[in-house]
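Attaching a single structure in structure tokens format; questions to follow.
With one protein chain held back, the other chains of the complex are shown just where they sit.
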Amino acid sequence: MENILEVKGLTMDFGGLRAVDSVDLYVKPKEIVALIGPNGAGKTTFFNCVTGIYTPTKGDILVSSNNGSAVRINGFKPNRVTERGLGRTFQNIRLFPNMTVLENVMIGKHCRLSAKIFGALFRDKKTRAEELKAAQECYTILEKLGLEKACDELASNLPYGDQRKLEIARALATEPKMLLLDEPAAGMNPQETVELTHLIRRIRDTEQIAILLIEHDMKLVMNLSERIYVMDHGQKIADGTPMEIRNNPEVIKAYLGEDIDA
Amino acid sequence: MAQEILKSLKAALWFMFLTFPIMVIKVNTVYKTIEWRWMNMIFIGVGIFVGSFIWRWLLNRKDRPVAKKDFVPVSTRVQAYLAENPMAKRALQGVLLAALLCFPIFMDAYQINIFTVALMYIVLGLGLNIVVGLAGLLDLGYVAFYAVGAYTYALLNTTFGLSFWLVLPIGGALAAIFGILLGFPVLRLRGDYLAIVTLGFGEIIRLVLENWNDFSHGPSGIAGIDKPDFFGLELNLNQMTDAIYYMMVAFTIITIFFVGRLQNSRIGRAWLALREDEIACQAMGVGRTRTKLMAFALGATWAGLMGVVFAAKTTFINPASFTFLESAIILSIVVLGGMGSIPGVILGALIMILLPEYMRSFSEYRMIVFGGAMVLMMVFRPQGLVSNFRRKYSFHGVDERLGG
Amino acid sequence: MKKLLLFAVLAAMFVFAGCSQKPKEEAKPAEAPAAEAAAPAATGDVIKIGVAGAHSGDLASYGLPSVKAAEFVVKSINDKGGLLGKKVELVVVDDVCKPEVAVSSANKLVSEHVVAVLGHICSGATKAAMGTYLAAKIPVMSPSATSPELTKSGEYPNFFRTIAPDDSQARLEIDYITNVLKLKKIAIIHDKGDYGKGLAEFAKGFAEADKKLEIVLYEGITPGAVDYSAIVQKIKQSGAEAVLYGGYHPEAAKIVTLLAKKKMNVKFVSDDGVKDDTFIKVAGQYAEGVYATGPKDVSKNPLAIEATKKHKDAYGEDPGAFYLNAYTAMLAITNAIEKAGSTDYDKLTNALRTEDVETPIGKIKFDEKGDAIGAEFSVYQVKNGVYVEVQ
Partner (left out) sequence: MDYFLELFLGGLTRGSIYALIALGYTMVYGIVQLINFAHGEIYMIGAFTALIIASVLTILGLNSIAILVIATAAAIVYSSAYGYTVEKIAYKPLRNAPRLSPLISAIGMSIFLQNYVLLAQTSDFLPFPRLIPEFAFMEPVSHIFSSAELVIVSTTMIVMVLLTLFIKFTNIGKAMRATAQDKTMALLIGIDVDRVISVTFIIGSSLAALGGVLIANHIGQINFYIGFIAGIKAFTAAVLGGIGSIPGAVLGALILGWTESFATGYVSSDYEDVFAFALLVLILIFRPAGLLGKAETKKV
């Protein structure tokens, strides 16, 4: 499979409500793709379907595996999805508040480690080496995001912007092939947003991974993304390059009243 | 000040009203006589009047916003100091160990026995701490696993004559299997539902033990269980008490050691994360079912082991030892001490077991003081006695710390 | 950490080895029990007697009366100048009827150097505690532990009791139903408890061995449940002519009431746990005609009258369960000390087995196994609101 993620006809019903209605989407390796749309368009639900938190009603979610073949991950548990290489962040920050920053990141490493109970109890050489390596790798990730000084702080003590960054660090620790960011800039001031834009691009470049993001900040979206999908009322209403989207009458209609050039 | 007095006066009056029928009137329904105990009302009034000042003072002290951020609790400061000064930590460990080892030399059999019981509860508390404190799964039926261990030894010993040391691992393993059996169906349930199902499970185990006479000898219990065998030595009662005490000291040390390691391992982190945020935890690649089952199984294992010790120590067991109250006491140890904190659980167990024991002279007032103390503890220190202290990594000396 | 563990284990071994020396030195006096158990008490100014049982929790009502009985007996002895010239002192411990707490309580009493123990209340707790007492050579006398094993197994040579064991009660009940009431079908119901179920098991065994009674229903009920109508329906359905109930009066009162309300004509035969005035007060008119076995009638025994009067004077109410048995036990213990002229274990137990003593339940002494000779059961029936001995 050439694409890293391919979604075909994804549909999600809650009782009688259709939150996502046959949406198609694909992401190529090392691509930055944005998913935009007004509030309630079904973007987060789409994310949740892809990452296994909801089981979609219909459609296919395909992820390319290491040997290049496509794997259908519908109904996989979230952790199995993560093992397949999709790391995510949350719209409303969901860190582990009473654990240290480093520990938060090390949770992301969990599925890449293999220590079992006996390893934990007897702490043999292999386990110790693995722990040490994991801690150092996580520390390196924190360094990349500029959070290494806070590594022993409790996550709940971090300032808001750093908490957002920590979520990204944690997702990176899962060694993803693709990162799904749910409104990474929400609540940030313009200065922080600019930094975030650079950060996301840098991550893509250094880690060589694809990024799919949901965002309301149009400046960030237009600056950053190579392709954009637009959703409204559960349906995909447009896709294309930032330029195409900017001039798409459907999108303008959907955003009526919202300033998309902001 | 006048306002304060008025408040206390109101409280006193309210409680005098509240306790009126139960404290003041005592009816003898057989002889149809009424006894009016007005003195009780006066005691209540005075007691509450004074008590309510203390109550408000303590509440104010707790809520005072005195730079809460900068305030570091004593327990945390002590722990941080010890973490940074391995020498001091070693010294403290050494002193404690020496005290534990020399204890029987100065004490009589009664004291040693009480301490053995306290040590058993420390281990039980640490086991439950894995489930409740670390993984955040509220288990109200923990005593069921304790019963599984106890009955395993009692039955295998009285019917097949198997020795203590042989049954010890069997009891632990069987309890772990029960833990998994219980775990599978209930994992999908959230907090309080899990609590009531585990409570039900605990009761089911006890009821089965009570009713299934052919298997468990029913309510009359199993007598004549062998005490543990120590290298084939012939021990008299006092020596046996000492021996079991030392065995429990070793057990406790091993448990503390293992639980400490679990806590700071890959699995321990996953438990903590699961407790903090289940969805985020899953999305970060932690398998929920597996991780939760592991917590249940490990927690149960310790209960099973202690069950075997319990049966061997008392030489007689019946279902009366495995009631809900027992689960509640073990849970209280964990919460009182501070969830997820090993020193906390130890402190909690010592308080919960030794205090009622030494309050024996109060005899019938023992349980009311116990219940009241539980409420007061929670009101004034809801996070438990010792706050959870997270290990820090330092990246210049990371090798040494992780290897330690 | 590894080193620490190693150190701990080594140190434990070392100290353990050291400590196992210590009790060996003590082992000498242990061989001469008089010196160990009795010496401290004998040299002191007081004779200490332990009182153990449930004094809090849901079974407190069975344990507290024995404390009161012990206090009355001790008071009268001390008022008369004490025992062997010393004051008698009680050491009261609460075992909540739990085996593990009973062991702690026993240890406590041993460390207080008591010379004898009144207790424990529940059979289970008693069994758990006996090992400790035996090792310390302390005689134990229970007013209420009725498990036959305690005396018949021979494992507890220091155990005595002032109440007859369960099997003799069950035997009496079955005989009464077969021979006097001449019924054929019985339902055996119990409360799943140590006492009730134990008794029911014996009754079932006897009935099956006799082959004269048909057991149409054998079931346990849950004490404390809010309603027993289902089990009562089931008794009705089973066609039983009599219900043999093993358990205590609260549940019995509920069942009897329901039986009457459902207009069912079955005999209700029960045990000592039901032969209690509270049962009649609670069940009221429905209690009429109920049979219960209990210790033979002592209402005319002057000591029993005196003991009951003391309680009424002090507390303004009738004594609770096992009060007279506890009173008896306390008299038996103190009498034996007096007669033996010592608190030595062998002399004391010998006195208990040989010396008759006048007590509220009659003139008794103890057989080799520890059961009281003279403590027997009779059958009672409720007539006009009081239990009357029949037979």
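A, B and C label the chains in the order they appear, each numbered from 1.
Here is the rule we use: contacts are C-beta pairs under 8 Å (C-beta built on N, C-alpha and C of every residue); 3 or more make two chains touch, one makes a residue touch a chain.
Just so it is clear, the model here is predicted, and its values are computed rather than measured.
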- [ ] Specify the residue from the set B:79, B:116 or B:332 that touches the hidden chain.
- [x] B:332
Open item on the list: In the whole complex, not just what's shown, which of B:103, B:121, B:178 or B:201 touches the removed chain?
Closed with: B:201
Task: Contact partner of the left-out chain, one of B:12, B:119, B:186 or B:347 - done: B:186
Task: chain C residues that touch the omitted chain in the full complex - done: 56, 58, 60-61, 64, 192, 219-222, 224-227, 229-231, 233-234, 237, 249-250, 253-254, 257, 261-263, 278, 281-284, 320
Open item on the list: Residue by residue, what part of chain B touches the chain that was omitted?
Closed with: 14-15, 17-19, 21-23, 25-27, 29, 32-34, 40, 59, 62, 132, 138, 185-186, 188-193, 195-197, 199-201, 203-204, 207-208, 211, 279, 324, 328, 331-332, 335-336, 339, 364-365, 367-368, 370-375, 377-379, 382-383
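Quick note on the criterion: only the chains that are shown with their structure count from here on.
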Open item on the list: Based on mean C-alpha positions, I'd like to know which chain lies farthest from chain A.
Closed with: C
TODO: Compute per-chain Cα centres, compare each with the mean of all protein Cα atoms, and return the closest chain.
DONE: B
Task: Chain centre separation (chain A, chain B; CA means) in Å - done: 41
Open item on the list: Quick check on chain A: which residues sit in contact with 2+ other chains?
Closed with: none
- [ ] Scan chain B for residues touching two or more other chains and write them down.
- [x] none
- [ ] State the interface residues of chain A toward chain B in the complex, per the touch definition above.
- [x] 51-53, 77-83, 87-88, 90, 94-100, 102-104, 106-108, 110-113, 115-117, 119-121, 123, 127-128, 131-132, 134-136, 139, 151-152, 154, 170-171, 173-174
TODO: In the complex, go through chain B and note every residue touching chain C.
DONE: 28-31, 33, 35, 90, 93, 97, 101-102, 104-105, 108-111, 113-114, 117, 210-211, 213, 218-221, 223-224, 233, 235-239, 241-243, 246, 249-250, 253-254, 257, 310, 313-318, 320-321, 357, 360, 363-364, 366-367, 404
Open item on the list: Quick check on the complex: what are the chain C residues that touch chain B?
Closed with: 1, 4-5, 7-9, 11-12, 15-16, 19-20, 22-24, 26-27, 30, 55-57, 60, 64, 92-94, 97-100, 103-104, 107-108, 110-111, 122-124, 127-128, 131-132, 135-136, 147, 149, 155, 192-194, 197-198, 201, 220, 277, 281, 316-318
